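Have a look at this one.
The complex appears here minus one protein chain, its other protein chains still in place.
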Amino acid sequence: MVATQPLPPEAPSHLDVTGAKHRSMWGDVWRQFRRHKGAVGGLLVLSVIVIGCFFGPMVYPNDPFAINTSITNQPPSAKFPFGTDNLGRDVLARVMIGGRISLAVGMTAMSLGVLIGTTVGILAGFFPKLDGWLMRATDMFLALPILPLLLVIIMLFRDTLRNAFGPEVGVFLLVVFIIGITSWMQTARIVRGEVLALKGQEFVVAAESIGTRKRNIIMRHIFPNVLSPVMVAAALGVAVAIITESALSFLGLGFPSDFPTWGRLLFDAKDFINLTPMRVIWPGVLISLTVISVNFLGDGLRDALDPTLRSK
Amino acid sequence: MNKQRWLALFAVMAIILAACGSATEDTTTTAASGATTTTAATTDTTAAPESDAGQGGTLTLLQWQAPTALNPYLSGGTKELLASSLIIEPLAEFSPEGELVPALAAEIPTPENGGIPDDLMSVTWTLKSGVLWSDGTPLTAEDVVFTYEYCIEEATGCTQSSLYDGISSVEAVDELTVKINFEAPTPFPYSAFVSYQAPIIQKAQFEGCVGAASQGCTEQNFGPIGTGPYMVTEFRTNDTALYSFNPNYRGASEGKPYFGEIVLKGGGDAEASARSVLVLGEADYGWNLQVDPVVLADMEATGIGALQTSFASNVERIMINQTNPDAGLGDDRSEWNEGTNPHPFLTNSDIVRALSLAINRQELTDIGYGAGGAPTCNVWPAPPAASTNNDECLTQDIDAANALLDSVGAVDSNGDGVREYEGTPLRMLFQTSTNAVRQTVQELLKSYWQAIGVEVELKNVDASVFFGGDPASPDTYQKFYADIQMYTNGSGSVDPQGYMGNWVTSQIAQRENNWGGQNIQRFQSDEYDALQAELAQTADLGRRSELVIQMNDMLVQSGSIIPLIWRGSVSAFANTLTGVGGLNAWDSEYWNIEDWARS
Partner (left out) sequence: MGRYIARRLLIAIPTLIVISFVIFAILDLAPGDPTASLPLTVPPDVREQIRVTLGFNDPFLIRWVKWMRQMFVFEPLNVIEQVFNVSIGEGAERTRIISWSSRGPVVDTIIERLPQTLWVLGLAFVFGILIAIPVGVISAYKQYSIFDNVGTFVSMIGYSVPTFFTGLLAIVIFSVWLGWFPSFYDTTHQVTDWPSFVIQVKQIAMPVAVLSLFNAAALSRFTRSSMLDNLSKDYVRTARSKGLVENRVLIIHVLRNSLIPVVTLIALQIPGIFAGAIITEQIFRINGIGHLLISAIQGADVPMVQTLTFIFAVLIVTFNLIADVIYGFLDPRIRYE
């Protein structure tokens, strides 16, 4: 058995030659990451949004679903910091609940997409027999008109799934599943490229020559080394998934009206843009901020994980 | 640089450009050819009399749901009926007050003028003389007969064929006289060839389009030749229709129509249409503005346009299942089975009355419908046949509702907050179609009923499934696999007879008729059936109204329908438009467009 620690092969050549202090790879990554102002800013903003959405509703007293016809279309005030909507519901409470769903959709759909992408990429890169077929399938998926198909699939299966799993879970599963299954192709391509490059490296050849089983080679040697491109792809995947979900909801074909997500809130608020413009601004700004943060985060990660940059 | 490579790149660019170029060219040719087919018909007309018709410039109408075709017989939506009503006309129209006004007919046939015989078995219409189609040929009784034959031919797929039900034959007595013979006495014979739902199409144009061929007649379906004030010059499905005034129109000598051209634009949504007319002044008219009332009021305050509302007979109602929808019954759920499968508690009229009393209809209206709605307690809300006997429901009275439930023994005996009636807890599954307003109303209703110890589970089904009528789907409103459901329905005609006929015993929707009956809540009363039979034999208008009120009260008081909101349509008009009059809910909103002018 070789290298139980997942060190990228380039890493040793960049190890600090001047200092005597031991530096781990992740320590280096973090040091490099901190230098990227955008990435640190993104991490901070994202943390605030995530904490706000997941813990905010626990301390915030107003019910996001309570209809009160005597306080409709209120501007922001002390009692309703983000104002109220046309049914007198508290917009801040709805934005927080909506954020939970949007973020959950983003994370879950990304995980699914990355899982499929990594699997396909590793299989295609490692097994030449599968390569042709898998890459052809990847190309075909890349040529699919994704948004029209998403819309069509949602139209077709929404009710079936609603009936099977209830309105919340059913639509959630559907949206996550279709976003995941249509967003893995980039990851697969990148991973395949990395795997092809790795396969020629000495440590893989060595492991093969001493008869290590293929599964072990993949798990111990290949997978840890493709982790960095996968992490970058994952960060960008969250952004894509959040945008896709809000686009679907915005077209009125994502989550139903009784199920607030940021996209849905924006869609419902757009008729009131003259009356209560802040109702449009909040969800729009939150979607944008989240996506910007995640993208900066991805940029920072990419730089930090790139050993050639790290040595600088 | 390799020259060959540059050439290759050039070639690619050229192909792209050519593709784009041909695409645009292509549309202009189709548009032009479409235009020539319709305009060619008019160029060779015998010189129209000198008049100032069509001198008023362009009128812009916004119909955010754009028409898909201009043949009202193949697409039954209001949007198509409206768009075609500028071109083709019926024998008679309904005024905003619901009164019959002759259009192509010289006068309305009545028993007094001899148009309707005493046995009520026929009606005879006389056409105005000298009416020309826009291609210059005269309108004759043959065209009327053809329209009937076109629509009743099964393979045509005519969506208005029910208007011609009960007719045994239509004959052309002479050039200008048409006689309609009925299978049974028909006291209100004004459904065939009346209103924008049943206009007259030209025989010469549609002769080749009867039966299965109808679907392929795109040119005809997109550009019918008509007798009306306007004719199509260009039609883009789901997008735009362009019209120009018809020089052969019978009012041309009086300077009608005023506008020379009409642009009917589709696309966008109700909110955008309202803004275009009321705030930006980009258009003269905006149709069907289902927009939050507060937003509309804010827009109207700009002061360049005004809203108009009109009410026909559409009522948003809750249907109360009279049969047991328990899933445990298998195929027998929601089956009437000759009255052997009653609902465990909803057949008790006092329980339903309590449910009705607990509703704050004014709040529902304010939240969801604004000017486009009014609280109602009747199935038939339109005067003169509107009942006043059920008006107690107009004010919410939770205490009375609670007392009523207590009095029938529906009390909460186990302290779980839900009342029980004869051992069954008052829990209901409440379904409706997916639609933001309906879901809000559902939530509000749920909160009202919680206050009287009745629990509801909310469900919404996609509109295309709910109203789709697929016998294989369990979620259609006809199958009614729920305790209560909510939707809007109304009569297509001013006369309530056909509509009230929905609730006779033979119309009960059930397995036997593939859920094709119109009696959705499975209401059954021999007395009601008898009243309906009497209505079908009565010609006196006063007596007819009495009967309708009686039937309406039976439906409401038996607790099989809870009417909620009388729904009207809201349209916006630019302040510069004159001659529009009241908004017409019984016929096309453009019914008098030849009188519209600009100040």
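Each chain gets a letter, A and B, in the order it is written, and its residues are counted from 1.
Operating definition for what follows: a residue touches a chain if its C-beta (ideal position, glycine included) is under 8 Å from a C-beta of that chain, and two chains touch if they have at least 3 such contacts.
Note that the structure is a prediction, hence the values are computed from the model and not measured.
Engineer: One chain is left out of this view; which of B:Asp52, B:Glu175, B:Glu207 or B:Asp239 touches it in the full complex?
Structural biologist: Per the contact definition at the top, the residue touching the missing chain is B:Asp239.
Engineer: Which one touches the absent chain: B:Leu74, B:Ile351 or B:Met500?
Structural biologist: With B:Leu74, B:Ile351 or B:Met500 as choices, the missing chain is touched by B:Leu74.
Engineer: Of A:Gly38, A:Pro76 or A:Pro224, which one is in contact with the hidden chain?
Structural biologist: If we include the chain that is not displayed, A:Gly38 is the one touching it.
Engineer: Which candidate, B:Ser276, B:Thr323, B:Thr505 or B:Gln532, sits in contact with the chain we can't see?
Structural biologist: Considering all chains, including the one not shown, the answer is B:Ser276.
Engineer: When the complex is taken as a whole, what residues of subunit A touch the one chain not shown?
Structural biologist: Listed in rising order, the touching residues are 38, 139-140, 142-149, 151-153, 155-156, 159, 186, 239, 243, 246-247, 250-253, 266, 270, 273-274, 277, 280, 284, 287-288, 291-292, 295-296, 299.
Engineer: List the subunit B residues touching the unshown chain?
Structural biologist: 4-5, 8-9, 12, 16, 20, 22-27, 29-31, 68-69, 71, 74-78, 154-159, 161-162, 212, 214-216, 218, 221-222, 234, 236-240, 242, 263, 265-268, 272, 275-276, 279-280, 282, 464-465, 467-470, 473, 489, 492, 514-516
The rule is short, and it goes like this: only the chains that are shown with their structure count from here on.
Engineer: Would you pull the subunit B residues touching subunit A in the complex into a rising list?
Structural biologist: 271, 291-292, 294-295, 298-299, 363, 366-367, 434, 436, 439-440, 443-444, 447, 460-462, 465, 475
Engineer: Help me check something: in the complex, which residues belonging to subunit A touch subunit B?
Structural biologist: Interface residues on the subunit A side: 65, 67, 69, 72-73, 86-87, 158-159, 163, 256-258, 268, 270-272, 274-275.
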